[in-house]
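Read through the structure below, which is laid out as structure tokens, and then see the notes.
Here the complex is missing one protein chain, while the rest keep their positions.
For reference, chains read A and B in written order, and residue numbers begin at 1 within each chain.
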Amino acid sequence: MLVHVLRRLLQSLPVLLFASIFVFSILQMVPGDPATNLAGPDASDEDVEIIRKRLGLDRSVPEQYMSWVGNALTGDLGTSFRSSRPVTELLRSALTPTLELTLVAFTIELVVGTILGVMAGTRLRSAWDWGLSAFTMAGIAIPHFVLGLVLLYFVSFRLGWLPVGGRVPLTEDPIEGLRYLILPALVLGVTGAAVLARFVRTSIAQVMNQDYIRTARAKGLRGRSVVIHHALRNGLVPIVTVIALQFAALLTGSVVVENVFSRPGVGRLVVGAIQARDYPVVQGVLLFLVFGFIVINLAADIMYGVLDPRIRVH
Amino acid sequence: MDIEKQGFDARLGRRKLLTGSVAAGVGLAGLALAGCGDDDDSNADATSPANSTPSVKVPKRGGTLVVDSGEPAPDALVYAFNANNFYLRWAIWDGLIIQGADNRPRLALAEVFEMKPDFTGVHIKLRAGLQFHDGRALTADDVRFSIETFRADTTTSQLKNPGKLISAIKIVDPLTLDITFSAPRPFMEDYFALLPIVDEKTVAQAPQMKVLNGAGPFKFVSYTPNQGYVLERNPNYWDAGKPYIDKIQGRIYSDEQARTLALQSGELMHASQVTPAMVKNLKSSKDIVIGDGGIGGSWYAGLVVDYPALKDTRVRQALSLAIDRTRIAKEWGEGVIQPQVLPWPKESPAYIPEDEALLKYEPDRAKALLKQAGAEGMTIPMDIGQSREGLAQFVQDDWKAIGVNAQLNVSEYSAYLERFRTRKVEAMFVSPFGFSDNMHPATFFDFAQPVRIPNASHYQPDAYKALLAKLAETDPRSAAGKELLHQWNKLYLVDDPWMAPLAPNNTFFAMRKQVIAPPDGARDAPPLSEFWIDA
Partner (left out) sequence: MQKTTSLPQALELRRNSRTRDSLFLTTLLETVRNPMGAIGLFIVLALVVVGFAAPFIAPYDPVDQIRGHRLEGPSMEFWFGTDEFSRDIFSRTIYGLRASLLVSIFAIGFFGALGTIAGFMAGYFRGLLDTILMRFVDSMLAFPGLLLAIAILAALGAGIQNVALAIGIGSFPRFARIGRAQMLSEGSRDYVMAARVTCAGELRIIFRHVAINALPPLLVQGALSMAGAILIEASLGYLGLGTEPPQPSLGNLINGARAHLDQWSYFAFPGTILALFLVGLNMLADATNEAMDPHRRRR
């Protein structure tokens, strides 16, 4: 097991290398100059040159890349052009709000998605099933920002129940923190729940049709017990992969949701950095996201093994 | 999304910063929505209590002011003007003087500030007992240090060029300085009003925004990127009894809609960088007072004079004549701005009312000029930075009416910015310029693109260079100054346009009714020390 994990992590090294070269070269292709961004539209050429030098942008591109990789290997992701703070520090402070958001959204997604999916999957073509279809369709079809804007307008503004934007850390004041968190998490979670519910429905439906379930039923087991003890466990196996992918999707979704709800976080950090051409931050955060993606996938594979021992062998 | 709009538009937004304070002062004076005549009735309720307050009510101590100004630009915090740093900069650092709303300096850290009658130098005496937030005494050495810092070759301060006009700094005693300029420079008052007095030990750390030390009314507590900052009252402020407010909380919202909603719901109490569209949405709220900071520059369409199709002056004249500025003010400006072709506010000494008539909306003449030049039916590319496409589409439609097809090339703001700054825009562009508010015109002619040389329009005839040089040395209040300004107006509006004015760039403020900002506030900085909350 440990060997397997280590081997997988080792295999991810080329992916990280690819990704870092990819990010680096895209940034080089993107027009726009970090120094000009800092200096402003009316800055003189000399001033911009001074900034370029200070940021180390006067070196050749391969030179910049090598020194960046060298530092990254020692855990130093560089310093933000814009805020002069270390990228690792910015990342750390942005990660907490994003994890907060995604975990709450993820919980909503798991609970709502699984319940709805199982309900519909065990009662194919019933009113439940159609109701779920309607919900999932709506969930999938309404873009995050549209749902977010509508909720923001009605719940926060018209009704004045919840704040318009910002964040209070959950650790500081759980109740107040939750007030800031609930709408963004809901927007993010509902879409995810819709996607998940659909997969659960299909998976459960397939399992329910298997011989062993029929056997269990024939033996006289009641519906709910069959679902809980047999269908759910086996039906969940393929779903684990979906969940892993969904978690990654949540991170993507948070880019938009954090912007709609003015929440600090990784999404806003990276979009802001792209727009300001804050190269070290863009590189550092994207690389971190890629690494996170790899780890989540690995975790999903391990979960696979736990749920279905037959897979563990290979 | 509008992160862009706030974060970067704001870089161009120094004009907003520079004008801003007027509004802060002005909003209270009931000026709400100057130039918004028909809305007076609807606003009467909102403004009248504020209207009467300054004379009657006694300022109250205490309270937290929740403000919003977009994500700060840490790198530009001390060295450059950025509208997103609006509150931070003027809360933490004070200057020697502040430009007053009446276009005359008011004393801040300086007790005496005497410009020599021939504008060749200034005599400064600091107030006694000044100290930085960390308790260190502020002396003449700190003034000299600040001047040197902002003009050092290694900095990129916008104060660098004017700072280099200082030829000698003589420290008479710890509180007294005599400063000499290399030539008569009437606009140096602006320089001192914009120069923050910084602390030698901590200024290098400013971009990190962890330790910020100044002598302003508020002390820095903390800053979290994408979230906000906290400032608290400086109990040792030189202006005894001030500031009135205990705490300033800066909140960063990601877009205009969120800021509008936050103001309406009361989550935000004061906002700068309020756009005409926001004004339109906010003015119906009874709890919100809108302040009009007045004109701080212009939106214009830049015309690259060496682009083949634009080489002919008549073509450029036609393009400028074809713009329906009344419609732009009414629709793009949501009726809260008034059409104007001159970049100055009406109360500026540089504003010449008669010159306003130099350029009118004359589509027929524009067509005739195009015909003469043989340029009918031409297609020209127009470079647009993201979030500017709204204004550009009005222009595009006006030009379509005279048979000119402007092809909008919208690019992400940073990409546009680079082309603009390196003067690589192909043919036309839409941008705002600033520095034309109550400051000395020379500051404008020295700083603003595409007015100064070199510029993105590639406009640099020798005669123009000579005109700019003369403008830099002349007092705009003098007859000679007026004549030079008239020449400049005539040049860009009529004779040889290299930019077509589109709309004045007004600065609006919005605040909750209970926020009181005195009308006699300074013009280059918000009088944060004088804000109070009428709970």
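Basically, a residue touches a chain if its C-beta (ideal position, glycine included) is under 8 Å from a C-beta of that chain, and two chains touch if they have at least 3 such contacts.
A quick note: this is a predicted structure, and the numbers were derived from the prediction, not measured.
*Asks:* One chain isn't shown here. Among A:32, A:97 or A:280, which residue touches it?
*Replies:* A:32
*Asks:* Touching the hidden chain in the complete assembly: which of A:111, A:141, A:159 or A:306 does that?
*Replies:* A:141
*Asks:* Of A:51, A:205 or A:227, which residue touches the hidden chain?
*Replies:* A:205
*Asks:* Just name the one of B:211, B:408 or B:467 that touches the chain not displayed here.
*Replies:* Considering all chains, including the one not shown, the answer is B:408.
*Asks:* Contact with the hidden chain only, please: which chain B residues?
*Replies:* Interface with the chain not displayed, on the chain B side: 1-2, 4-5, 256-257, 277, 281, 327, 331, 386-387, 389-390, 392-394, 396-397, 408-412, 414-415.
*Asks:* For review purposes, identify every residue of chain A that touches the missing chain, sorted by number.
*Replies:* Interface residues of chain A facing the absent chain: 14-16, 18-19, 22, 26-27, 29-32, 124, 133, 136-138, 140-146, 149, 153, 198, 202, 205-206, 209, 248, 251-252, 255-256, 259, 270-271, 274-275, 286, 289-290, 293-294.
Note that only the chains that are shown with their structure count from here on.
*Asks:* Can you work out the whole-Å distance between the CA centroids of chain A and chain B?
*Replies:* Averaging C-alpha atoms per chain gives centres 40 Å apart.
*Asks:* Which residues of chain B touch chain A in the complex?
*Replies:* Within the complex, chain B touches chain A at residues 1, 3-4, 7-8, 11-12, 14, 71, 73-76, 80, 82, 153-156, 158, 160, 207-209, 224-228, 251-255, 257-258, 261-262, 264-265, 267, 411-415, 417-422, 431, 447-449, 452.
*Asks:* Any idea which chain A residues touch chain B in the complex?
*Replies:* 30-33, 36-43, 45, 47-48, 50-51, 81-85, 90, 93-94, 149, 152-153, 156-157, 160, 163-167, 258-265, 268-269, 271-272, 275-277
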